[in-house]
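What you see is part of a larger complex, with each chain still in position.
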Amino acid sequence: MIDEVFYIEKSAYCKSYIHSLDARVKIISAFSLIIVTVALPYSTAVFFVGGFFLLFLASLWALSHLSPLIFLKRLAAILPFGLCIIFFQIFLTNRYYSTFHIIAHLPFGIHIYTESIEFAGILLMKFIVCVSVIIFLSSTTKLQEMLDGAKQLGLPSDFVMALGMMVRYLFVFGYTYRKINETFKTKCFDPFDNQLSYHYRLRQIGYTIGTLFLRSYEQGERTYLAMLCRGYDRHSDIYVRQKNLSRRDWVFLILSLTFFIIIPIVVYIGGILP
Amino acid sequence: MHIPDAFLPLTHGLVYWIIALVFIVLALRWAKSEMSDEKVPLVAVLAAGIFTIQTLNMALPISIVPGGVSGHVVGAALAAIVLGSPYAAVFIMAMVLAVQAIIFGDGGITVMGANFINMGVLGGFFGFYTYRSLHNLINNQFASALIAGWVSLFIPAIACALELAIAGTFPLTIGLITMGVYHAIIGIIEGGATAFALSLITTARPDIMYHSTSIMKRKKRDAAILAGIIIALGIAIAAPFAASTYPDGLESAFYGIYGAKDFQSPVIEDTMAATAEQAVIEKTGNEFSWTAPFQDYQIPGFDKMGEVGAIVIGLLSIVLVGYGVTKMIARQK
Amino acid sequence: MHLIETRDLTFTYPGNVTALHHINFIAPRNARIAVIGSNGAGKSTLFKCFNGIFMPTSGTVLVRGEPITRENIREVRKFVGIVFQNADDQIFSPTVEQDVAFGPTNLGLDPETIHHRVHEAMRLVGIEDISHRVPHHLSSGEKKRVAIAGIIAMEPEVLVLDEPTAGLDPQGVRDLMAIINSLSKQYGMTIIFSTHDVSLVPEVAEYIYVMNRGRFVAQGTISEIFLQSEMLQSVRLDVPVLPKLIRNLQKKNIPLPMAYTFEDAERVFTETYQESIRHDR
């Protein structure tokens, strides 16, 4: 995953209307969209609302001039755990339906139900919308802009500074991680190599983890000293250039928030569904 | 084990977030006050290190398919043990999970509180106290770390299954069994790697290792903590069976845990575990009385503002009690 | 009153490694001092005592004539700026500009002044056009300059550089030397730097301390130190190649005057030769 950070960063450094929006606007819109999606009651209406949301995201993605492949690749990397749970749903009954209709009998008394498939579909739709929002957010916003934005939105500066340092050293250790892997390759070590005993592989991985832990610990010590040299104390703060939202930031924010609220209302209350 | 968005209802997410925030504040305080030395930079850099550690993939000890499925280490136990405080793990995991959720989409935003309680709080506290009590009792660093690592992965997995079950997203029994078995297996990686990593750190930099010897050994207390952990583990392991025996076994399992809690209440991590569990108990009652909410097209929870409010107030008071106990114990040190 | 002075400074790391033994060091105003020594000699440890990152186990460190205390430590750190060996230790903010601004922000200056200082510092080391980049994509020479800018922005009067040229390519070394020289000559900063690349020393420094196993084994001007080639070799160092060559030739009765920098050496070789030919005619 740490290698991914370099690719994510690369897409965040592209230039487009979407990229140039203020990070605060993107953070607020993204989080509201996730909250709205999560809050949607379990019903088939989710397919409509989610569909609209996905369309919305797709058009933003088009505006960002990023390749759809980037999106699909990232999506594929995130899906497994959620998909696994969703897939199992089709064999299970759940409390959101009162009756279940069996559509397939499998051995060992396992059944597949219509309602369960529907429920799995609803979950999948919500899940994909939420994940897409995050992919969209992190692919179009530079990490440090996100941090600046978070700070201006009121995240405590301790956390902003800590997260900023973490992000900075994520890249430093990203390089370290690559070099360790290259050493493994040169020395013909593969944690999946069954010719080596499991105990031996586990031990080497454990030692590597220990080494990495020490490396980061010592990096932390040295960095702390370097920070002291620059006047760090517990009142220290990170420098953020104050910036006001431009008109198009406001336009984007208001339009997107309205969209997130109108769509569900129209679909649910407006009675598009029976 | 990273629960994605939409797998827990918003109200549940909120409740977990509130509990999580309390622990984050406590951890931040730890980082700023511990031994009058600022730990914020150290912990921030370590968080990047733990994140990197989590990317070292390793074959599972039991090969399910030829070629091997991979697992990796979470690192909460390791961080807590080396830095000598479960709050270290809480702080580090908070940052790691935040970055994973917001940048990588691994784990959700609305459910971040839950993920954080599982991997950071439960993982850190169980890992740390299992290690310390075992180490004080059997005086074998390697074995203690091995078991602590395993526990620090297994308990969160069970908690995760419970949370999904309460949310109605995944049935309790199957969830407990699949999550439990799977994580009991990768727990071997967590435990083994934690133990080897710790042995390397102890040989290379014994000075940074927190010395449990420097704190007065209190065998009785350690035995009590250990007993609590064993009971928690026992319940976690027995839960699927209990759950499958009784139709509404969830409740009974929880009251079981709740009962166990009285038995060794002065212990920090159980206080805190109880906090989460209590939350869950309260919710359980509500949850089961829910009718299928989509029938009347209402957003769940919004028609039950009163109930949600009660849950939140109840939780807050429990958290406050937990916090008080933690403080008192901290002052005794 | 010297800007920095240590008296009988001894420092022991936790775990009983005594890295400094009875160090007496003086940095007068506007001096350019090199501390040379092999790996593990204690150079970095010594530098960290100069601004109170490490407190002496025994002895004292005086900055502007006053010992470092809890009360004046902020002042001391403003006064003595240290650039560490590894730029990655020192650049911890997500962008170059934020990193350079970290020090001034901590000094509690107003945003106007911060902005001004940051840009002045970036201009001095020539990194203005990379101010919005992220540190991890910079080359090692650029990182080094960002680290220096971060210190300069605090406007210290003493600039301490720990192995400033380690890992840089020859052009990077030349650029950095030019920056250091101009900070000393145009801005009157006092420069203290460490290195084990002895050939750099004559280009920048005028006074040398030679360190070995936590002790000063010699100190003096360039010509005093570089005459003692046995001493330097015994502490794992080297005489720069030009003085060494001239020395060896002098031993063979070739009447060359001593020279340390490239320009001087070229001059003495030319003059000596032309002299001898002139005699010839």
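Each chain gets a letter, A, B and C, in the order it is written, and its residues are counted from 1.
To be clear about the criterion, contacts are C-beta pairs under 8 Å (C-beta built on N, C-alpha and C of every residue); 3 or more make two chains touch, one makes a residue touch a chain.
Because the structure is a prediction, the values reported are computed rather than measured.
Copy numbers of the protein chains across the entire complex in this file follow the formula A x1, B x1, C x2, with one of each shown.
Here is the rule we use: only the chains that are shown with their structure count from here on.
Chain contacts here are complete: no pair of chains fails to touch. Judged by contacting C-beta pairs, the busier of the interfaces A-C and B-C is A-C.
Between chain A and chain B, the centres computed from C-alpha atoms are 21 Å apart.
Centres computed as Cα averages put chain A at a distance of 45 Å from chain C. Chain B and chain C, compared by their mean Cα positions, are separated by 50 Å.
Looking at chain C, one finds that residues 92 touch two or more other chains.
Multi-chain contact residues of chain B (touching two or more other chains): 41. Remark: chain C residues 48, 51, 53, 74, 77-78, 81-82, 84, 86, 88-95, 97-98, 101-107, 111, 114, 134-136, 150-151, 154 touch chain A in the complex. On chain B, the positions that touch chain A within their shared complex are 1-2, 4-7, 9-10, 13, 28, 32, 38, 40-59, 61, 63, 67-68, 70, 73, 75, 78-79, 82, 95, 98-106, 108-110, 164, 168-171, 174, 188-189, 192-201, 204-205, 208, 290, 292-294, 297-300.
The residues of chain A lying in touch with chain C in their complex are 9, 143-144, 147, 164-165, 167-169, 171-172, 174-175, 219, 222-223, 225-233, 236-240, 242.
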